[in-house]
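All protein chains but one are shown at their positions in the complex.
Note that the chains are named A, B, C, D and E in the order they appear, and that numbering of residues resets to 1 at the start of each chain.
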Amino acid sequence: MPAKGMLLSSSPHSFTQISTPRMMLSVIIALIPASVYGVYLYGFQALALILVTVLSAVASEYLFRKLIKAKTTIGDFSAIVTGLLLALILPPKTPLWMGAMGAFFAIVVAKEFFGGLGANPFNPALTGRAFLLMSFPAAITTWTMPHGLALADATSTATPLALVRQGAALTDVAKYFGASDVGSLYRQLFMGYRSGSLGESSILLVLIGGLFLLALGVIQWIVPVSVIGSAFLFSWLLGMDPIFNILTGGVVFGAFFMATDYATRPLTPAGQAVFGIGIGLLTVIIRKFGGFPEGVTYAILIMNLATPYLNKMRVKKYGFVPPVKPAKPSKEAVK
Amino acid sequence: MKSLWKTFKQGIIYENPLLMLMIGLCSALAVTSSVSNGIGMGLAMTFVLLFSEIVISLFRKVIPNSARIPIFIIIIAAFTTMVDLVMKAYFPELSKSMGVFIPLIVVNCIIMGRVEAFASKQSFLPVVFDSLGMGLGYTWVLVAIAAFREILGNGTFAGIQVMPGNFQPILFFILPPGGFLVFGLLTSFNIWLKNRMAKSEKAKERA
Amino acid sequence: MTAKTFRGGAHPPEQKDRSSGLAVERLRDVKQVVIPVNQHFGAPLQPLVKVGDYVKRGQKIADADGRMTVPVHASLAGIVKKIEPRTQSNNLDGPCIIIEAKQPEPVDGVVESTDDFMPPLDPFVCSKEEALARIRAAGIVGMGGAGFPTHVKLAPSKPISYVIANGAECEPYLTIDERTMIERPEDVVEGVAITMKIVNAPEGIIAVEENKMHAIPLLEKAIASSPRTRAGMKIRVQLLKTKYPQGGEKMLITAITGKEVPSGGLPMDVGCVVQNIGTLCAMVEAFRDGKPLIERGLTITGGACTKPANVIAPIGTPVADIIAAGLTAVDDEALRRIIYGGPMMGVAVPNYAIPVQKNTSGVLFMNEEEAVHYEEETCIRCGRCMRACPIRISPALLAVSVETGDYKEAEKIGLLDCIECGSCSFVCPAHRHLVQKFRVGKQILRTIKQKEAQNAR
Amino acid sequence: MDLIKIFLVAVLVNNVVLMRFLALCSYIGMTSDVGQSVGMGFAVTFVTVLATAATWPIYHFILVPLGLTFLQILIFILVIASLVQLVEFYLKKNIPGLYASMGIYLPLITTNCAILAVTFENISFKYSFIESIVYAVGVSIGYLLAMVLLAGLRDRMKSSPVPKFLQGTPILFITTALIGIAFMGFSGLIK
Amino acid sequence: MKGIAKLGLVLAIFAAAACASLAVVYAITKPQIEAQDQIALTASLKEIFPEAVNFEDVTDKIASKDPNIKFLNAVLVKSENAPIGVAVKAAGPSYGGQATLLVGITLQRSIAGVRVLELKDTPGLGANANNPGYFVKKAEKVTFPGQFTGKYLTDAFAVKEDVIAITASTITSKSLTKIIKTAGDSAAEWLETVTADTSAETTGGK
Partner (left out) sequence: MVTIVLITIAFSAILAFVLGTALGFFREKFKVERDPKIDEVREALPGANCGGCGFPGCDGYAEAVATGRSPTTKCTAGGSATAEAVSKIMGVDAAREDVVSVLLCQGTKDVAVSKGEYVGVQTCRAAKLSTGSVKACSWGCQGFGDCVNVCKFDALAMGEDGLPHVNYDNCTGCGMCAEECPQKLFVMVPREKKGSIVLCSNRNVIKANVLKTCKTGCIKCEICVKSCPEKCITMVNGIPVTDYSKCTSCGVCVQKCPTHAYKLLEVDVMGEKKKVPVLEA
């Protein structure tokens, strides 16, 4: 007979090797190319910002959990993802203390207040950014031209979207960024030489990261495709340049890394499709009519609000039989 | 006297309308982007509460039960209008910045609640203490919220610069979402306080 | 031949090579059996014997009236020692008949046969009613897991177009069905033919997963040489992708026919009857030899099992006795968890004194390494469970409504449709105990519905 | 176009609950269930429009000519209160079906400050009758929207391990704060 | 039936009493309230035109060219006897809703001064237009409306080029500038017609 007490568990008694930290780690890996390129473009300042947001995100989570005497959860690495993503969607020149404050808000208010990993209804990193944008609108809309690793004082510029918003034509934008024509502007935007948030510059590198996550099965295609597709379609419908619109700002970055955030996107495929389309549409509407030149942050946050309802758009279950309504006895039958 | 004092204290802490009873919230959040607004609203509210309660308590015997609600409304509305007129006449700035919220005192759940639950059943003195207690309870919470929001969000307290010059105001706090957040945290603090009080009371009982 | 499959599912490590090459051995000279009275899905039975009675092998020892009942037979000739509650393989205490082996005294120098079998019956000649009566009399229940009375299943009220032999054996570790297909392909084919005859089905399909490819030539040979196919019966082998839970009958039907069994419905609603390999062989023996279901094959394996084996043992044999007989061995020091059944759907039990039952397809002895258990973390809403669920109910959302006690919503999502396959729990990176919650939830929902029905009356 | 603008501003940009802090009592109290919040939202819409339709003419055709504009507060609240009562009586007796689904919310509406606020603002914004009605609909739809969104999130939070000290009302306000942050995205949308 | 009438009567008595006392308060405060707007307006006017003595209402005579911008009030400002300028109280949309400005124009078609009367924009951003402590030119302590003083209407009014914008509040800056410009242009145009009559007294353009 067995020597000691047996483990009594409920089936299944076998588990996958894939764990939460592993998934988070793959997101971090997917973000490395974009981060490194960001540091290459904006230098030491960018590196410092990344470190500060990541560290304060982790520290906030750790300390908050200690405070409420709950289990420490920094081991799941999700705070690192949040901190890293926050840095990547902020202007490179954001003062470090603001970055720290945003990370604190993201982790404590947007995530831990709701119960931590998976329970937060709003994307923490985006909430952190929106908080900073509301609180310090001047600083969070101050952009710099890529200046490489040189420690030279960066000069303020406008982003391509801000230029367009101020009425510039695409050719002007091209000139502004030193491209010869619109075609080469597209190329330049795709490869990533322009002003903008720290991590969103190079569409190519963001795509590489995103495809890596797709290949690993960490994210699914529905959300990114519907976000980018609908942004493309609606810009075209509203008479804007669709290619320019998806190559600038955070559309691609948001589509792959932020709209796919597990906790805040709908779980069901149909819900995800509507979610993505909504993000694309809102992004374009805010860009065209709204008070901001760029709308991805708010578009995702607004669609986060709809997530509980989108989750009701469930897949038809196996062998679904539509419930038969008790048929009203027809008149003839009564006769 | 002791019971009067207790009535007074009830409103300030134990049955604080905003924190404990969670009623009359709208004005509390809307006007607290600055301390002076908070004080103004608190006083206006206390005034209406005090006089409505007094009048209703005095007339409670002649008010027929079936018509009491409309009559209460009339009385409250009358006092609210007076406050509104007086503010418009002598404090135009304050009146403007509080906008529609002064007239809205009339539907403030606190007043109707107290009037029904207390004034229509009690005599003059307790009514005075109750309304003052409730009013004070309301006002201090308003000022507390306002102070927090104004200092962090604007760097000032009642219009006076209190934060060092290089302080960057965190605009979030004077914007509406900031109001909700601050109030949420305040209620949380209060629930904690309430639990503690309940615990210590129980401990007392046991002893 | 292209391998068919269904949407969803998971790929737990197979672990079959430990025992897949081992021929089935028969356990003999069992001293004592503990036969649970209730081994089927349906109304409870009454013992027909008293303590002290002498019973023959194959003698009916418990039965009851009613459609959903299947008798139980003595798997050993001997004396009834006790009738008392013992722990069964579902971890519950239930009445068991304990029989101690005893050779009968020779009467007039001749030893009377200890077997009490029925006369053979030709299923292709007798009437359908006779055939079904024989299946019931032989105590045959589904050996694929649920223990559903086979005679009920084989009396469908709808026309049947396919009889499917479930050779998928998708549970990791288990290899007994695979061995049976290799060692007794003729019986498998014969079983399919008998089933086809009883339910009047035009086509029979033997479904095999890709990882059991080597059984296919043997099966095809058996089909080709079977007198039944020569007489015109249409039987074929179908290859399936190796994926869990390919062997679930709903998944099997969908993979093969493309149809979905309606929610709350039965395989016969889409014209299918699914039979486990073991059940088929038991049927063949019941007709050919008149032998009731008194023994079954099972796989004994696992990390703490030092001598894996595929065994045929009399029903009621405590697993400890199989070890004692030397057919298999277990390292008690390393042993950390015992599972009756497979790792995905089996039951963890406290010891291995529990007897082999009609639906025990395997016993796993897991070592420390295999017996990992994770603390439940919060759901990160990754949606992996939703993609794995073969029934496409949203486990993550279902778990929420079960946890918050919202059973109305849970029922709408499909709580009662869950087949408890465990795919969702297996793939969950946060190690949520989803299936266990659903199981509890189903129980509660059923009581709620019962109450409602009562109130409605 | 102007009417659409009035409507959209009232629903999204200057949402009554999220940006203007009105009608909070019922917003917090009546969102524990999605169905309930929808019912309340529609009841409010109904009464707000009715109240606007009643108070606007009273103000412009009675109070102004008589020089009694200072009685605005008193008259308006009386009118709204009686209106609610009458509607309630009427529904209860004559359309019990509708009363069963909506009537229970009516008493709450008397003290819903959003309704009174709308009637005041119609006057102070110098809206025409049509504009007033559109504004009333806009505000109440904004209210409905906020209610439904919070109800959805509350439903979701039922299973969240919210820290103890925030459970109950605090987390509702914090959620509202975050909904407000998201709604900031609409600011400046209509100029 | 009697009960109902009694109910109505009691209600009527209470209402009458309440309203009567209200009427008294109203009668007392009324002059003060009505004066309030005028007092504020005059104070602002006096700030813009220090030598102003009396005002002539010309609201009906000046019309806005922009349908979104409404002129609430317009006065001809006079010193002892001669006109010295025009002031227009104009309202138009800004970031957070209606903004109301008082724009003063000299006879020389230059802006005498701008006062923000009402602004609902975001505190700390657009609302800085009305913040006496917020300077667009820090060194010279020039506020946002202050920068317009002395500017000729014929000058360029392009925001971010000729007009310094409030940090991160382009929308507010543009809206306010547009109100100022519209009000100024209309006023100047009207002045043209007036000065045509009284051209003897005035000095003409710049």
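Everything that follows uses one rule, which is that a residue touches a chain if its C-beta (ideal position, glycine included) is under 8 Å from a C-beta of that chain, and two chains touch if they have at least 3 such contacts.
Here the structure is a predicted model, which is why all the values come from computation and not from measurement.
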Of D:5, D:60, D:92 or D:158, the residue in touch with the unshown chain: D:92
Chain not shown: contacting residue from D:12, D:40, D:123 or D:145: D:40
From D:16, D:75 or D:115, residue that would touch the chain that is not displayed: D:75
Touching residues (missing chain, whole complex) on chain B: 10, 15, 20-23, 66-67, 69-70, 74, 109, 112-114, 116-117
Touch residues of chain A, complete complex, unshown partner: 5-10
Residues in chain C touching the chain absent from view: 84-85, 87, 90-93, 347-348, 350, 373, 376, 433, 436-437, 439-440, 443-444
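Note that only the chains that are shown with their structure count from here on.
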Where chain C and chain E overlap in contact partners, by chain label: A, D
Fewest touching-chain hops separating chain B from chain C: 2
Distance-to-centre winner among chains (Cα means, whole assembly as reference): A
Between chain B and chain D, centroid-to-centroid distance (C-alpha), Å: 22
Chain D and chain E, separation of their C-alpha mean positions in angstrom: 32
Whole-Å separation of chain centres (CA-atom averages), chain C against chain D: 61
Junction residues of chain E - those touching two or more other chains: 15, 18-19, 22, 26, 95, 122, 125, 171
For chain B, residues contacting two or more additional chains: 70, 74, 77-78, 81, 85, 171, 175, 177, 181
Chain-chain contacts as defined at top: A-B, A-C, A-D, A-E, B-D, B-E, C-D, D-E
Complex contact set, residues of chain A against chain D: 68, 70, 109-110, 112-116, 119, 121-122, 127, 130-131, 134, 282, 285-286, 289-292, 295, 297-299, 301-302, 304-309
In the complex with chain A, residue positions of chain B that touch it: 168, 170-173, 175, 177, 181
Residue ranges of chain D in contact with chain B within the complex: 18-25, 28, 70-74, 77-78, 81-82, 110-113, 116-117, 120-121, 124, 165-166, 168-174, 176-178, 180-181, 184
